[in-house]
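Note that one protein chain is taken out, while the other chains of the complex remain in position.
== subunit A ==
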Amino acid sequence: MIDDLPNDAKSKEVVRLWRAWRTVHEMVADREYELAEDEVNISLDRFRDEYCHPDGTLTQKNSRAKLQFSARPSDSMLRKNTPPATPSNPDPVPDCGPIWVEFLTDKQFGVGQIRQFAKYTISNNYKTGIMVTHVPLSPAARKSLASVENLAKIECFLEDDLLVNITHHELVPRHVLLSREEKIALLKRYRLKETQLPRILQKDPVARYLGLKRGQVVKIIRVSETAGRYASYRLCV
């Protein structure tokens, strides 16, 4: 896939960007947001046509400003994220909403840039914001993300980390997010408290990929030589 590409620096940059762009789309699609098939599987040529200058170069300012998109949650995702109805709350609202993804080119990330991004995300009623950056955030900026957590969930990914889709690797088993009903059924079936489940960290790469929140349960399906398939469950902490 990569071998037949020209090797000069500019097109390398374009290819890097294209791969990160694809991975982000796959990630958003895997979280069950609504995305068209051809949006996810964009070919390099089409990516060049749409986001680069005619001569194949990529001026930082103009082209990357275009590298942004939003998506709405699909019906199945809404159903998954709706808490079960209770007598006191007969008509629960789903706790997920539209997502906003943006590629940012700033050379440094401080609290100012984060606040700007968070403000944009919140004021446009997005529930989740994903920023893809070149450089890691400053420590203070990372801490300041926690303060807006109940308004919008801001996630940061490095472009370098998105060059390959980690969930496609053969050593990464399939992770499936359980809905609330499924979680309750699981705990009932095995007579567990949720703290008795094995755990997965929120900063785990796959947990970050799926955007897990504390308290959600993933079903991990591995292949097993003896049993064919082996499922285990992990609680996100």
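Operating definition for what follows: contacts are C-beta pairs under 8 Å (C-beta built on N, C-alpha and C of every residue); 3 or more make two chains touch, one makes a residue touch a chain; residues count from 1.
In the analysis below, contacts and distances are computed from a predicted model.
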Missing chain, UniProt name, options "RNA polymerase II subunit B1 CTD phosphatase RPAP2 homolog", "GPI ethanolamine phosphate transferase 2", "Ribosomal protein S35, mitochondrial" or "Cyclin-dependent kinase E-1": which is it? "RNA polymerase II subunit B1 CTD phosphatase RPAP2 homolog"
For a quick check of understanding: of A:Gln108, A:Gln196 or A:Ser232, which residue touches the chain that isn't displayed? A:Gln108
Among the options A:Asn125, A:Ser147, A:Gln196 or A:Ser232, which residue touches the chain absent from this view? A:Ser147
In the full complex, subunit A touches the hidden chain through residues 108-112, 138-141, 143-144, 147
